[in-house]
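For this depiction, one protein chain was excluded, whereas all remaining protein chains were kept in their positions.
Just so it is clear, A and B label the chains in written order, and each chain counts residues from 1 on its own.
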Amino acid sequence: MDFIITLVNGLSLGGVYAMIALGYTMVYGIAKLLNFAHGDVIMVSGYAILVFLSFDPILAIICATLFCMLLGIAMERVAYRPLRGASPLAVLITAIGVSYLLQSLAQIIFGAADRYVIVADLGSITLGEVKIDVGTIITLGASLVIMMALSLFVKFTRTGRAMVAVSEDRDAARLMGININRIITITFAIGSALAALAGLFSLFRVPTIMPTYGAMPGIKAFVAAVIGGIGSIPGAMLGGILLGVVECICNSTPLAPYTIAIEFAILIVILLVKPTGILGKKRREKV
Amino acid sequence: MKAKRFFGKLAALTLTVAVTVGCVFGLASCGGKKNVNYAENNTTIKIGVSGPLTGGAAVYGVAVKNSAQLAINEINEKGGLDGILFEFVMTDDEHDPNLVAANYANMLEGGMQISLGTVTTAPGLEFKEFSHDDNVFVLTPSASGDNIPEYDNAFQMCFADSNQGTASAKFFNENYQGKKVGIFFKSDDEYSTGIKDKFLQELSSSFTVEEASFKEQESDFRTQIQTLKDCDVIFMPIYYTPASQFMFQGKNTVKSTAIYYGCDGLDGIDAIDGFDINSITQEVSYLSHFNSGATTGAAAEFIDKYNAAYDEAAEPLNQFGAAAYDCVYAIYEALKVAKAAGKEFSVTTSASDFCDILTEVFAGDFVFKGVTGAPESDGYSRISWTAQGFVNKEAVKYVVKECTAE
Partner (left out) sequence: MTSLLQGLKNIKWKHYINYIAVGIFAILFTLMTFGGSLPQSTLYMLEEITMNILLSVSLCLVVGFLGELSLGHAGFMCVGAYMGGKLAVILSKTALGNGVLSFVFCMLLGAVVAGAAGFLIGLPALRLKGDYLAIVTLAFGEIVKTLFQNSSSESFGGPVGLRTPRFDKQYLFIIGFALVLLALFVIQNLIRSKHGRAITAIRDNEIAAKATGINVTKYKLLGFIISAAFAGIAGVFYSFSHNYVKAEVFDYNYSIEILIMVVLGGMGNISGAIISATLITVLNTELQTILTGDRAVLKDVIYALILIAIVIYNNAPALRSFRERFTPRAFVRRLLAKRKGNAYNADDDARWDVVPTKIDMDEVLSVDLKVVESTMRPDKEDKSDE
């Protein structure tokens, strides 16, 4: 019985990780950039919801998502676009700089203390003997729907296929008349919107927000994206769910203090067996 | 070609040897600088502290900064100590022991004469060695590690971790016999594990104990709640933020008649912006020296003053702040006592001399009336110190809210 509850917990936590990892993997796949500031967008989303919540919960969610999209576009425009064509490590460093910047701005504006952001009390439903929070179901359902929507978007729309083209070969895509800058901007907007929604779902689970909140989920989502295979949309989902379930199962055993070590050990093992993640594409090496 | 390489290597080697020889010489002649008085040009008595002002633990450091500044302002408005004014300086250590050396040395060289040590334990362990070497007085508000007051120059305003563990175990042995006990602690935190270990050691063996732990940066406690959901009493030697998250997430899962029992870290739980403590049914209580929800006595007066001066939601008050407020006043009162006893000091007295003066007072039979600790009839508590530097005051079990389950 307890195990089922832990499993459901893990699935829900995994849903949150998956949402973040989806954004991560899209940005990585297309812009070829480890966006260390991605986790901090989640934090910004939490604060944005806090600000707009006094008006209306639905409005707050919409505003927060839009705000994060704008933030993502601004981040890309100011910190990443000037470095297009430069060493990927240079972009990594600006991403870290942006992450520091967002965290300290949040502390200056909202203070260091944790804030409770209770979006809505959704209650819980009982299935047999298992009591499940409605928030858990929404998280899991929404992340599945979004994953499928993203897959369809990438497969069947012009923009989506342009994204695939850019991620495959940026120079060839440019020659085919694809506006690279536009595609990358759209990617950042979608990625940040996903992060904003992930922020919302994590508020269903833990209704608190603080300036350094984004760091750990950001790293976990990075791990999830890598486990699933960076650039793969179903992979990010799979990696996120796997990570969430492992985390919850570990925490319910006496091994709890070692949870992070176990998660990372699993990552290393998976990468040693499949160097590009579970669903990652095998790339032919160029000579 | 050969010559080039040879000369280059020779040069490099000579330098290496020179530097190594230099360093061995340095050790041999290990003279050590005489105590310099960095306070020569001071116009006020400078009190310094190092604490987290940014990063994950910033909320505790900010409370200390605000409260100590509040106390200093009050003292200065009253005219200081017979005309001698005080000044407060706080440097940011991000709860990282690696940053303490620079903070300490710069504050000391900037004229710091008396210190409040550090806000948290980990940096405090570095700080205590530096301050011991230079003989600088330390009265820490909230670094509660057992070996913080290891040396003669250091005193604590908060209860030491093991004392809290012992006191809590005693309370459990006397009041909760026969109940199922759960412990929720932070496995990578010395405060939490320090109290927990001592608590388990002192707890009578008749209890059945369930343990669940969490780590830094973790706020999703559903799994831990599953482990502890059948416990009658849940002991929480942790800070109030994760505790509130546990309570919030577990309000429907944990036994509705359970009792949450914590230590001084739990203070402030009823003042968190947006967290309605009455939304949970379980009893919440803690054994501490301060209750930031106090409505009577000197504590209430202090809370009102704090809330008038600072934004409650962004920079909330907690026991860290109250202890810092008491620290400043305790130093002020101790200096008064010393002056009455004929000790000479001025704004340019060196840190080392201040340390001698203050250590003598604090290790003696000095009793301070403060806002932390159980209040006497006049609203103030009585606080004294042992010669080892541990604090002596009455802890109170505060019931933040009663059980409201039917």
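Observations on the model:
Throughout what follows, a contact is a pair of C-beta atoms (placed from the backbone, for glycine too) under 8 Å apart; a residue touches a chain by one contact, two chains touch by 3 or more.
Source: prediction; values computed, not measured.
Among the residues A:118, A:134, A:180 or A:271, only A:271 touches the chain that is left out of the figure.
The chain that is not drawn here is touched, among residues B:37, B:76 or B:106, by B:106.
Looking at A:9, A:45, A:65 or A:107, the residue that reaches the missing chain in the full complex is A:107. Of the listed positions A:4, A:70 or A:86, the one in contact with the omitted chain in the full complex is A:86. Residues of chain A that touch the chain left out of the display are 28, 34, 36, 79, 82-87, 89-90, 92-94, 96-98, 100-101, 103-105, 107-108, 219, 222-223, 226, 230, 257-258, 260-261, 264-265, 267-268, 271-272, 275-277, 282, 284-287. In the full complex, chain B contacts the hidden chain through residues 3-4, 6-8, 11-12, 15-16, 18-20, 22-24, 26-27, 29-30, 32-33, 53-54, 65, 69, 88-92, 96-99, 101-103, 105-109, 121-122, 125-126, 129, 133, 145, 187-190, 193-194, 216.
Note that only the chains that are shown with their structure count from here on.
Chain A and chain B have Cα centroids lying 36 Å from one another. Considering their complex, residues 53-56, 58-59, 61-62, 187-188, 211-215, 217-220, 222-224, 226-227, 241, 244-245, 248-249, 252-253, 272-275, 311, 313-316 of chain B touch chain A.
Note for the complex: chain A touches chain B at residues 2, 5-6, 9, 13, 104, 107, 110-118, 124, 131, 205-208, 210-213, 215-216, 248, 251-252, 254, 256-257, 259-260.
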